[in-house]
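Below is one structure, written out as C-alpha cells; comments come after it.
All protein chains but one are shown in place.
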Amino acid sequence: MIASAAFDILLCLLIVTVAVGSVAARDLFGAVALYIVYGLLLAIGWVRLGAVDVGLAEGAIGAGLTGVLLLGAAARLKAAPDPPRLRIVPLLLCLAVSLGLGAAVLSLSVPQPGLVPLVQENLAASGVGNPVTAVLLNFRGWDTLVESVVLVVALVGVWALAPDDLWDGRPGAAQRVKRDAVLNTFGRLLPPVGLMVGIYIVWIGAYAPGGAFQAGTVLAAVWLLAIMAGVAEPPPVRRPLWRALLVLGPAVFLLAGLHGTLWGAFMSFAPAKAKTMIMAIEFTLTLSIAVTLAMLVLGRPRRPA
Amino acid sequence: MIADAVTVLLIGAGLFFFVAGTVGFVRFPDVHSRLHALTKADNLGLGLVVLGAALQAPDAATVLKLVLVWLLTLAAAATVAQLLARSALEDGAP
Partner (left out) sequence: MTDLLYVAALVILANVAVSAWRVLHGPARADRIMGAQLIGTSGVALLVLLYLIHGSSGVLDLALLLALLAAFAAVGYVKSRSADGAGDPEVAGGEDP
C-alpha cells in the first residue's frame, strides 16, 4: 500500500521535474533528450491511470516519432542565433492565459456519473468490445473521420514548401550507410517484427487497448528506421500508388459513413455489420496513418525523383 | 508458491544489475566506459526481470511476448552501443 503510493508520488515528481527541465533547458539538444524521457514517463503515467490506450499512443508518438523529428529539427537549428531572452510581458500574458484556462476547466461542472454507463449500455451494439474503440470509431466516428483528414491536409501543407524544381521529388536526403554493417543489419531485422507488432496492435484494438492510430505510428516508426538504415527508399511524392495509400483510410471511413445514411443516419453502423465495417476502417486507416506520419517526419521533397 | 519465490529472487537479481548499470553510468569517467556499463548490465537486468515475470505468465503466448520484449531490447542495445561508441570517437572522446 505504502509502496504503491510511493511509486505514484515519485513518478509524478519525475514527470514534473523532467517537464520543467525540458522547458527550461539552456541548450536545444538537452531539451529534446529530456522531452524523449518525458514521453516515456508519461506513457507509464497513463498506465497507472488505467488508460492503456492513451499510454500506447503516447509511447509510440513520444518515445518514437517525436524524438527523431525533434532531434532532426534541433540539428537544423544549429546555426540559429542565441536563444531569445526572457521577456516579461509575454511571460505575464502566458501566465494569465494558463490561469484563465485552469480556472475555466476547474469551474466546469462534472456530470455524474459521466458518460461511462451510457457507453457500457451501448457497447454490445457498437460491434467491438473495447469501449475506447467503440467511442472513436462508432459513437464519435465523426471526430475521428475529420482527424484522419487533418493529417493528410497537414502533409499537403508540408509538401507545398518544396521548391518548384523538386515539386514531385523524393523527400529526405540519400542515406549513406555501410552495407551489412550494424545499422544496415538492424534495419533488416526490425521491419518483419515491427509489421507483426503493428498488425497485432490494430487487430487487438477491437477488444483490448490498441487501434489504428497506435498501430499506424508503430508502422511509420519502423518504416522510418528502415529508411535511415538504408534498407528502404522513401517514394517520390508524385507516385499515384502512395498518394492513394494516403487517402485510402479516410476514403473507406467516409464510404462507411455514407453507407450508414442508407440504413439510418450518416456515420451510423447497423449493429450486425458494425464489426466488419469498423475493422475495415481500422486496417485501412492504419495504412494511411503510417504512410502519412512517416512522410510528415521525412518532410518536403529534397531531391529529384 | 515456489514459483512466486523464484520470481521474487529473479526480479531481485535483475534489480541488482539495474542498480549496478546505473551506478556505472553515473560514476564512470568517460563516454565509452559509461556506454559499457549501461548496455551490458541493464539488459541482463531486464532479462532476469522478464524471466521472473515469465514464471507468472498465464499462457504460452504471454511467455513468447515477454521473450520478444527482451530480444528486441537486446538487439536495440547492441545496435545503439555500436553507433554511439563510433559517434563518440568522431567527437574525440578518449
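Note that the chains take the letters A and B in the order they are written out, and that residue 1 is the start of every chain.
Just so it is clear, contacts are C-beta pairs under 8 Å (C-beta built on N, C-alpha and C of every residue); 3 or more make two chains touch, one makes a residue touch a chain.
Worth saying up front: this structure is predicted, and the values here are computed from it rather than measured.
Listed for chain B, the residues touching the missing chain in the whole complex are 4, 8, 11-12, 14-15, 18-19, 21-22, 25-26, 31, 34-35, 38, 42-43, 45-46, 49-50, 53, 56, 62, 65-66, 68-70, 72-73, 75-77, 79-80, 82-84, 86-91, 93.
Counting over the whole complex, chain A has residues 1, 3-4, 6-7, 10-11, 14, 17-18, 21, 25, 29-30, 33-34, 36-37, 40-41, 43-44, 47-48, 52-53, 55-56, 59-60, 63-64, 67-68, 71-72, 74-76, 172-179, 181-183, 186, 190, 193-194, 197, 200-201, 204, 208-210, 214, 218, 221-222, 224-225, 228-230 touching the chain that is not drawn.
The working rule: only the chains that are shown with their structure count from here on.
Mean C-alpha positions place chain A and chain B at a centre distance of 28 Å.
Of all the residues in chain B, the ones that touch chain A in their complex are 68, 72, 75-76, 78-79, 82-83. Across the complex, chain B is touched by residues 182-183, 186, 189-190, 193 of chain A.
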